[in-house]
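My structure is below; once you've seen it, I'll send some questions.
Yeah, one chain of the complex is gone here, protein chain that is, but the others are all in their spots.
Chain IDs A and B follow the sequence of writing; residue 1 opens each chain.
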Amino acid sequence: MLENIITMATQAVNDLSHRLRRRSIEAPLWERLAFYLTLAVVGFVSVFPFYWMGVTSLVDETWLYQTTPQAIPALADLSLENYWTLFGSETVPFVQYFLNSLFIGTVSAALGLSFAIFGAYSFARLEYPGRWIFSRGVLVNYMFAGILLVIPIFQILVTLDLVNNRLGIIVTHFIFVIPLGLYLLGNYFRSVPREIEEAGLMDGYSRLEVIARITIPMSKPAIVATYMYAFLLSWNEYLYASVILRDQGLYTLPIGIEQLQYAFQNVWGDVMAASVVTTIPVLFIFLYLQRYLVEGLSFGNMD
Amino acid sequence: MAQLDTHTDDSEPNIDGSSGYRISLESVSKHFDDTVAVNDISLEVQPGELLVFLGPSGCGKTTTLRMIAGLETVTEGTISIGTEDVTQTLPQDRDVSMVFQSYALYPHKTVRGNLAFPLGKMDIDDETKEQKIEEVAEMLEITDLLEKNPNQLSGGQRQRVAVGRTIIREPRVFLLDEPLSNLDAKLRVQTRAQLHSLQRRLGTTTVYVTHDQEEALSIADRVVIMNEGEIKQVGTPEEVYTNPNDEFVATFLGDPAINLIDVSDGGLFDGEVPMEEIGIDVPTETARIGVRPEDAIIDGVSTSEKKFTDPVTFELDVIEPLGHTYEATLERAGRLFSIQSEDVTGEPGESVQVRFDTDQILAFDATGRRI
Partner (left out) sequence: MLTSIQQWITRWSIFDREYTIKQKEMLLGYALILPSVLLVAASLVYPVAYNIYLSFTEVPLDPRESPEWVGLANYEALLNDPEFWEAVQNTLVFTFFSDVGATALGLGVALLFRKNFRGDGIMRGLVLLPYIAPLIAIAFTWRWLLQPTYGLVPHILQDVLGVYSGTNIRQTMGMVILFDTWRYFPFAFLLILARVRSIPTELYEAAKIDGAGRFAQFKDITLPELKFVLAAVFLLRWIWNFNVFTDVWLFVGNNVPILGTFVYVKGFNTIPPNQGFAAAVANLMVIGLFVMVIGYVRYFMDW
């Protein structure tokens, strides 16, 4: 019996040393250690703020405002009171903010996408003078984004009576989203096999019908992904929302969270809870979009 | 036969009594930027016939087909179907259907959906649609595949669905772009026969494109040989085979390829073999003669009633048995010569005597034209 154990143990040690020796031909041990260590540091640095965001949202006030801040709360310190405050509050209509963001996001993404689908198709399949410039120049649009144009756009919206209402922000967001949709879908539509659309033409359908009945159904994953990108653009947008929306009842989440600072005493737990609520949908969406990110933010070859 | 009501019924009678549409191409050219893909071709496709465009890759045959379909614009010239000029008609309005080389089935629809799609544009009720689908499915033996998706089908099955989708609408013209090239050899021969009899049965004018000369010769009513954007010859399979217009057509058709021997000083092989002496009677401008492998025999093998020339000496290289025939490769003066015959004698390395069938010798002048 003892003999067996010893034989087995010696075997195991032998195997292990063989394996280690083999590995050292691939890369010395210290190098691999350094690699994993660096990886761990990078991971830690990336993730730590999120950990902190989550922890802060899940503890009660007293733990947050200690004289000596601590890194890890004890289980006893955890509580959901921040979330209750957030959702139950009367001074801060947080749920309303969430719904506003949701509504504006879904509608502006849908509108932007409808325009973008047809425009992208014309980039991909049809020929007309200027097509080259349009399809390349689409992303140049974003070079001038944001603060550079906020003043004139604000003035225009004022003239059109589109400030302080949801329509104004929806219009702003959906126009902002169009170039992105044109770029992403233009790329994708080019990769749809031409012959299948031609078969549709031969079967008697006009181009518009082919787009609706063949191209779009075949492009569902890309369209959904583009929709999600568009939604996220709107969900995260701060500048124009803050400039256009004045009534508290209209605020979107980014503005709402910023305003939270002034709403409560000892506000940080609530702010972090609000941040968590804002972040979670984004994480879910990105789980879906993950595979497309590998291609460098464009739609390369997809199944 | 139900036709779309938008076209006048200018069909003409086919040979067998059914009616079909004539296709006319007049001086049609296609330019892509700087290259000329199709150069001034004119052609009439007879009602009900199966016309095959044959030629090497890049010769313009597919481009021509796509112009008839409307998928390529015509740079010059006109295309008419029946009496209607369709040169500027959009493809969806031409009442023409097409089988693509890649089949181009709709991946997001079932087989039934694929077959039903063309019917959506016809003014018929649902019951008739179902009926048609069942009919076509039965005709092509794909009834048990109706509920499947294209990606669940084999190549041969997909091909049949593609054909089904093409015929279900009963258009004026069928177009087929190398429909068999993605199938394996055995399936190809089988399917080819099926397509042929299908076309016979339906009587629709059909234009078929292929690069496989055996395929073309076996199913075509007429063949159009194309090269470098131009039509080299039009004729029945027999005509183009036995009476080629030029060297290109002669060498393109026939497998193994025709043997070409240079002529100089009135003789073959630098005048070593004077032609008149051995019994070859050709015009004086002849620069080359062509002898098909099946029109030459090795002396000593049993002959038939054909008239042969006197023997010419070659060195025997290889004999390859091909099932029911033999292919012998011979050599003289550094050039190779093929013979295809049911029986050959001789050992590799030997000198053999070869005779040519005098009636089948083709003569070409210095430019390659046939004389």
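The definition used in the following text is that a residue touches a chain if its C-beta (ideal position, glycine included) is under 8 Å from a C-beta of that chain, and two chains touch if they have at least 3 such contacts.
On a predicted model such as this, the values are computed, not experimentally measured, just so you know.
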Among A:Leu29, A:Ile151 or A:Val224, which residue is in contact with the omitted chain in the full complex?
A:Ile151
Those residues of subunit B which, in the complete complex, touch the missing chain:
70, 73, 88-90
Subunit A residues that touch the omitted chain in the full complex:
35, 38-39, 42-43, 45-47, 49-50, 52-53, 56, 64-66, 68-69, 71, 115-116, 118-119, 121-123, 126-129, 131, 134, 141, 143-156, 158-159, 172, 175-176, 178-179, 182, 205-209, 212, 235-236, 238-239, 242-243, 253-254, 257-258, 268, 271-272, 275-276, 278-279, 282-283, 286, 290, 293-297
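By our rule, only the chains that are shown with their structure count from here on.
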Centre distance in Å when subunit A and subunit B are each reduced to the mean of their C-alpha atoms:
56
List of subunit B residues in touch with subunit A within their complex
4, 69-71, 90-93, 95-98, 100, 102, 104-108, 117-118, 120-122, 165, 169
Spell out the residues on subunit A that touch subunit B in their complex, using ranges where they run on.
193, 195-196, 198-206, 213-214, 217-218
